[in-house]
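Apart from one protein chain that is not included, each protein chain of the complex appears where it belongs.
Chains here go by letter, A and B, matching the order in which they are written, and residues are numbered from 1 within each.
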Amino acid sequence: MEPLLRVEDLRLYFRTTKGIVQAVDGVSFELAPRTAMVVVGESGCGKSSLAKAILRLLPRNTHTYSGKIFLDGTDVMALNDEQFRREVRWKRISYVAQAAMNALNPVIKVGTQVAEPLFIHNNLTKSEAVNRVVEAFQLVGVPVDFVDRYPFELSGGMRQRVVIAMALITSPQLVILDEPTSALDVLTQANIMNSLKRIREELELTYILITHDISTSSELALDAMVMYAGQIVELGKAGHFFLEPLHPYSQKLMASVPTLREDKDLEFIPGQPPSLINPPTGCRFAPRCPKRFTTCEKEPPMVEYKDGRKIKCHLYV
Amino acid sequence: MRGLLAALKEITRYPSAMVGLFILAFILALAAYAVITIPYGEAIRLWRGGEATWRYNPRTAAPAWIDYLTPKKLLRTVILGPEDAQKEVKVLSERTRRLIFTYTLDYEADVFPSELAVVFKSQYEKKPPRVEVIWRTPDGREFSFGRQIPSGKVHWYTVSQDRDLIASLRGAPEEVLFQDPNAPEKTLKGIHTITIKAYVFEPEADLEAEVVVYGTVYGIAGTDHLRRDIWVALLWGAPIALAFGLGASFGITISSIVFAAIGAWFGGWVDAVVQRLTEIRMVIPTLPILIMVGLFYSKSIWVILAVLIGLNLIESTVKQYRAVFLQEKRTPYIEAARSYGARHLRIIFRYLIPRVIPWVIPSFVLAVPAYVFLEASLSVLGLGDPVLPTWGKLLSDAFSHGALYHGYYYWVLEPAFLLMLTGFGFTLIGYTLDKVFNPKLREI
Partner (left out) sequence: MQDQVLISVRNLHKWFELRKWGFIHVGFVRAVDGVDFDIRHGEAVTFVGESGCGKSTLARTILGLYQPTKGEILFQGKKLQKLGRWYRAQVGYIQQDPYGALPPFMNVRRILLEPMVINRRGTRTERERRIREVLEEVKLTPVEDFIGKFPHMLSGGQQQRVVIARSIVLNPKLLVADEPVSMLDASVRVEILQLLRGVQEAHQLGVAYITHDLSTVRYFSERIFVMYAAKLVEKAPVKELISNPLHPYTQALLDAIPDPDPENAHKFKEVPPGEPPSLLNPPPGCRFHPRCKHLIEGLCDQEVPPEFEVKPGHYVSCWLYK
């Protein structure tokens, strides 16, 4: 199957007063259409920067932005910023930013805010736009009469749904969701996860879900990507990752996830993730890795394991 | 505290701040030098002393270093005292003696002196001596004048104001005596011989004379209309400007923070009172009140400073600080402090206020020049401290004596330069501190 998104050697470095931060450092992966890939990792591992790199939402202090991104076979890195903005961002790939529900403009009605991308990208008339907003609200489960409300009149869960509606209104192929439920209560979280699942099936969408909450991500995940210190360390089917993680980091990560229904000995990962300014040479996880051996001083290759899994670790060479 | 030190270290990375620090160090050195070399009382005495203190200085003379900037050779004041004189005594009778003092003056300047004077210091019991001055120019012309009886122990004979002499010379003595008869606009260079003849009429009586040829340049900073050395005022202006600016800024900032913190912390009617007082204060104009205080109560700079701080105890910045405190008040660490029993005052002074210090320091530094300028403006308006030499006072004197009209630019430029330098220094440091403490403003 032709991948919907193919990323090759994507790099995004930032310039700071302390040095160059290698937030995304040589990331390559493919994403099949109609899948949902979850990207997990500790905070500061480059998950959100990956989203920004794919969407080309670059801050002013960008130092390096390189690599290739193919969307449906077309090389979107070749487009200039204006073309990218007009033809790709929000039109084919949309984005639910972290804490976006708190970033809604407090003085504009939510209906108008949701319609905003339509005015920018689709040149619709007002009544057409209103119809689309109503459809989008029905899709994400926001009562239709909420279009005339202001953000502060909505609960957190409703605001999050509004933000999702905003990402869906331009009928994109790919939606990148950055921590879409992290600030919400358990029931609301379950509710929104249900809606996201249903919407993906109905609209044949593809998701990239960025989260640090592995339990909740299992509600949506078909594929899984584990990031550590700006790099991919494990890539494969979500089932494989949840049940039998291979990379020592993934194993530790899974062992730290508390479970409600079964007793297990919880573990934690000692130490801290490395600084992205001067990451350690060789395997970046080696300083914290219980299975470290001498070869780990060298940069591990991305090993193709069975079932299409990829692991960046010397243990599987 | 360590954070503050680290921040101070960080500002050394900014060249602009280094310039600012350098300027500030210069002003501080100037202030320290002033306070050490000229004590406060001495400074007041010098400034208030009037002409008597400064009699040997030329009037409105430019700074001496001007000499190096002009092709003409300018004149520094020459004082020929008893030690420069050849003294001849001739006993004429039992009681009467004739004293002859001969002075030589090597005149090289291209300009005329600004004034001439002879000082007679005589000792006698009843009968004063008689004196006469004989002036011989380098080309051999001889003028005899100043035949008189000096009264008192010290008698000033201002040659330039001797009307008879002016009439007989048909011009100002300081010009006629020094001009080249062939080219009246030029000076005649060479050796002048001044002879003073004196007759004393008592056995114990004695007399000494000094010849004062007033120059056109004086000292580091020149002199004003009262012959006062402007350098004294420039020096003493520094500690006063710093004390006034820093004092006002510090007092006003601290009191505003404390009031804002109290209002924000207690909320309710306390906050309402602080807010209303702030608003009332915002519509009370400071300057007219200061002018009234200056006119009707006291012009003392310290009174004005106290009134200024008093008026601004609750300044308009209270509103900004309050907004910050209202946010800070809800931070978890304040709640934690309450949970382990901290009381109101401790929370206000140890938890709330330290939080805004980094935020306040830049605005405190940036406010200093405004108060320095305020003091100068009050002085220019004639409400400056009457006893203290300040930069504003210099400007005020220069202004009222038409310094610019007469071409005494140094008189205006020197204090103005120091005022601007001070403002510039504080501003450079302030904006850099702002960058350091509020990293959002920092360029990436």
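By our rule, a residue touches a chain if its C-beta (ideal position, glycine included) is under 8 Å from a C-beta of that chain, and two chains touch if they have at least 3 such contacts.
For clarity, every value in this text was computed on a predicted model and none was experimentally measured.
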| item | value |
| --- | --- |
| Residue in contact with the excluded chain [from A:4, A:269 or A:313] | A:269 |
| Option from A:51, A:71, A:166 or A:193 whose C-beta touches the chain left out | A:193 |
| Hidden-chain contact residue, picked from the options B:12, B:331 or B:438 | B:331 |
| Among A:25, A:219 or A:234, the residue in touch with the chain that has been omitted | A:219 |
| Touch residues of chain B, complete complex, unshown partner | 2-3, 331-333, 335-343, 346, 350-351, 354-355, 357 |
| Interface residues of chain A (partner: the chain not displayed) | 36, 42-43, 155-157, 185-191, 193-194, 197-198, 212-222, 237-239, 242-243, 252-254, 256-263, 266-270, 272 |
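Rule of thumb we're sticking to: only the chains that are shown with their structure count from here on.
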| item | value |
| --- | --- |
| For chain A paired with chain B, centre-to-centre distance based on mean C-alpha positions, whole Å | 68 |
